[in-house]
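Excluded from the complex is one protein chain; the other protein chains are retained at their positions.
A, B and C label the chains in the order they appear, each numbered from 1.
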Amino acid sequence: MTVTQARGRVVSRTPVGDYHHLVIAVEGIAEHTRPGHFVALAVGGADSGMLLRRAFSIYRTSTTGRYGPTVEVVFAAHGKGTRWMADLAPEDEIDVVGPMGRPFALPKEKVACILVGGGYGSAPMFSLASALRERGSSAHFVLGAATTPRLFGVLEANRVGSSVHVTTEDGSTGTRGRVTDVLEGLVDDVEAAVVYACGPMGMLRAVADLAEDAGAWSQCVVEESMACGVGVCMTCVLPVEGEDGLVRMVRSCVEGPVFRGDRVRWDAVGTIPPGTLGAPR
Amino acid sequence: MTVTQARGRVVSRTPVGDYHHLVIAVEGIAEHTRPGHFVALAVGGADSGMLLRRAFSIYRTSTTGRYGPTVEVVFAAHGKGTRWMADLAPEDEIDVVGPMGRPFALPKEKVACILVGGGYGSAPMFSLASALRERGSSAHFVLGAATTPRLFGVLEANRVGSSVHVTTEDGSTGTRGRVTDVLEGLVDDVEAAVVYACGPMGMLRAVADLAEDAGAWSQCVVEESMACGVGVCMTCVLPVEGEDGLVRMVRSCVEGPVFRGDRVRWDAVGTIPPGTLGAPR
Amino acid sequence: MSAAEGGRAPLDPADVDLAVDLCGLRMPTPVMTASGCAAAGRELDQFFDVTSIGAVVTKSIMRSPRSGRPTPRMVETPSGMLNSIGLQGPGIDAFLARDLPWLVQRGARAFVSIAGETADEYVELARRVGQAPGVAGIEVNISCPNVENRGMVFACDPDSSYRVLSEVRPHIPDDIPVFAKLTPDVTDITIVAGAAADAGADGVTVINTLLGIAMDPDTLRPRLGGVTGGLSGPAVRPVAVRAVWQIRRALPDLPIIGVGGIRTGFDALEMVLAGAAAVQVGTVIFHDPSAPVRVADELRDELAVRGFASLDEVRGLAHV
Partner (left out) sequence: MSAAEGGRAPLDPADVDLAVDLCGLRMPTPVMTASGCAAAGRELDQFFDVTSIGAVVTKSIMRSPRSGRPTPRMVETPSGMLNSIGLQGPGIDAFLARDLPWLVQRGARAFVSIAGETADEYVELARRVGQAPGVAGIEVNISCPNVENRGMVFACDPDSSYRVLSEVRPHIPDDIPVFAKLTPDVTDITIVAGAAADAGADGVTVINTLLGIAMDPDTLRPRLGGVTGGLSGPAVRPVAVRAVWQIRRALPDLPIIGVGGIRTGFDALEMVLAGAAAVQVGTVIFHDPSAPVRVADELRDELAVRGFASLDEVRGLAHV
């Protein structure tokens, strides 16, 4: 893996529903990116009181555009740092580290895959869909959000997906309900071998359980708070069961953010489950 | 005195030689401003690590422009906060407190006055010149700097001044040397009653001494590091002799920034001179 | 689980009561100014009505006039500042003749901070301030060097702290609350707080500044005229919240005023959740002169959105 730290330049920042779509021209990152990778952006400018980078799934990259290599992310402005990002304008500088993390594992065979995105969690799914379909797998989308403005990429899903299913909790678009409400039938219908998911922890857990019950693999992108993003600080851990059956507190920045859903001890996130390697006795 | 805190909006920021000329549209300040007042600007944006405001002499104000009331300052980008200001663009927001401090004292009679500006220290002198001339006094300018790009407002001085004398240390414009080199003769020539000065501490001291020797009053704008600018913190003090002959550590933000040159214990700035009220025994 | 999930419906901010009874002193909001960051209130009255805040804590006053330390007296540091004012002030006579009467006539709650170099000085100050008309409270700033104990800061030593408070308390009328202002630069702040409480302090104010140094890029020597200075501002807030938390744990019934880095209403709420009965805003006033009012307004909103009608419902809640 090659991780680069580089000074990027904003090409554009476009509001999309409740989110912002940010395109950054930056050297050395796009060419190494695979679906599921993330970038860490410095926020607040020089002399900011915000010391830590913010992590974002890479939505798209390009190495051929007129701005040179670009990296794109989709973000929600909810805290201090992302609010600062929501004021970015073309030509502004932004410091980028990436690509980081372990990308999605792709099936070796041609199989049916379902890609579940909750809110901006759909961002990494489009490049994944393309990669899957290039290898002959199918890529069925399930996109869900509380309300329509929090859906991201429905049109694009229609373009790259084998099929697209949309849910909103308020019923304003697609099926009223949650992604799991349509996922259940879909897994059977398409005989899915792998379910990919990115979204809130509760959704990941439900998807992982559902996939496991249906006998499918799942690949989940977790969002743990990260201080360094490069594996040196140990803030971003969650309990994951290894091949040996032992639960370890595992760094989601370098051993994730993509985890096999059946390996994560979803019930115990935020705790040290008894029996974890090195747990207090 | 009415001090206002208000959110301003940048109208323009224009490089002028080595400085920046910043025009801010802001309510409630221009109408109360008198020559010698200053404003304190918040720097770094929300969540900045820079907590303290930066103080700038008010260069000009307008209450009649198309942007509503405006306040103008001239600044040098040398530290973190002013470097941030050097990136300001029209429409950016900037928080302003002002007008602050004690303005220049104007002579009651019609007398000859000399206005000495070192570097950006000329900024407050143009509105002062206008005020003096409106009252029938003369206003002779002495503008000095190390190099030509550090002179500010020579053309404007020609417009509002009774005469203009320029010095640069490298001789690139006007007389080679320091302001005091031309001031000496000028004080006698015009029979100056008051010398106004704004610039580095060393210059103020030299000007004040020279004025005193020549039997003129002097009014000096001092630049002491200020944490609050409103008189509550006691960081900005310097030793000033009172009418009673007693030296006190006096707040330059509210009892200055304009001081009578003969009152300031220039030799003792940065110390507590023996005999100061409350000095350690 | 969030408070909202906990089932409380948001309130209209107008229905939130911010009033606080601090050992008998009734304040309309819990937000006071921090000593040394508001002089004696007069200058801030241009920016907000000083009677509308909890109280004005005045700059620590000493027995005699004091010139303070040489300049430079401050350095901006990341999200904070160092100051070394050296308690410049007019001395108790001028304070009682000029500053205090202004505050009292203005109708503000005057919380007078006193500082001394010996226990006797504190006693004299306490006696005189305690007798002055209109004093709402006294803060005994014991974060000062004790000249009788090799210059060790009173509040660094539980015994010295006990001594000052126990000697001071009898000279102050019972109905005037007495708070000891403590330094965080100690191994265990709860022991010092306990000593102050045992000595008769009605409560403690935490924290004073942390000792710090910054170097000058030109002289390559300490930047402050006084060499060391006190670190304050948002940078130190986690330390202040921790101090409040620890004291609340150790001495659950001791009223605490929380101070250190408060910039927003949520910052004030953090202190209250940790156990503070009231809070003070200091350094942030330099950035935003009307901060004490803004912080109270924001605190009201923070409570309203979470469905709390009064501070009693949240004080110390983080311990539960």
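Just so it is clear, a residue touches a chain if its C-beta (ideal position, glycine included) is under 8 Å from a C-beta of that chain, and two chains touch if they have at least 3 such contacts.
Fair warning: this is a prediction, and the values are worked out from it, not measured in the lab.
Q: Thinking of the complex as a whole, which visible chains are touched by the chain that is not shown?
A: It touches the following shown chains in the full complex: A, B, C.
Q: Which is it among A:V10, A:V237 or A:V264 that touches the chain not included here?
A: Candidates A:V10, A:V237 or A:V264; residue touching the omitted chain: A:V237.
Q: Thinking of the whole complex, not just what is shown, which of A:A86, A:A214 or A:M249 touches the missing chain?
A: Missing-chain contact among the listed residues: A:M249.
Q: Just to verify: which one of C:C23, C:V104 or C:V239 makes contact with the chain not shown?
A: C:V239
Q: Please identify, in ascending order, the residues of chain C that touch the omitted chain?
A: With respect to the unshown chain, the touching residues of chain C are 1-4, 75, 77-80, 82, 156, 185-188, 210-215, 217-222, 228-229, 231, 233-239, 241-242, 245, 261, 263, 266, 269-270, 273-274, 306, 314, 317-318.
Q: For chain A, enumerate the residues touching the unshown chain of the complex.
A: Residues in contact with the chain left out: 1-3, 5, 42, 49-53, 97, 224-225, 227-238, 248-249, 254, 269-272, 276-280.
Q: Identify the residues of chain B touching the omitted chain, counting contacts across the whole complex.
A: 47, 49
What we mean here is this: only the chains that are shown with their structure count from here on.
Q: In terms of CA centres, which chain lies closest to the overall middle?
A: C
Q: So using the touch definition from the top, which pair is joined by more C-beta contacts, A-C or B-C?
A: B-C
Q: Taking each chain's centre as the mean of its CA atoms, which one is farthest from the centre of chain C?
A: Ranked by distance of C-alpha centres from chain C, the top chain is A.
Q: CA centre of chain A versus CA centre of chain C: separation in Å?
A: 46
Q: Can you give the whole-Å distance between the Cα centres of chain B and chain C?
A: The answer is 35 Å.
Q: What are the residue numbers in chain A that touch two or more other chains?
A: As it turns out, chain A has residues touching two or more other chains at 47, 49.
Q: Out of chain C, which residues touch more than one other chain, so two or more?
A: 78-79, 234
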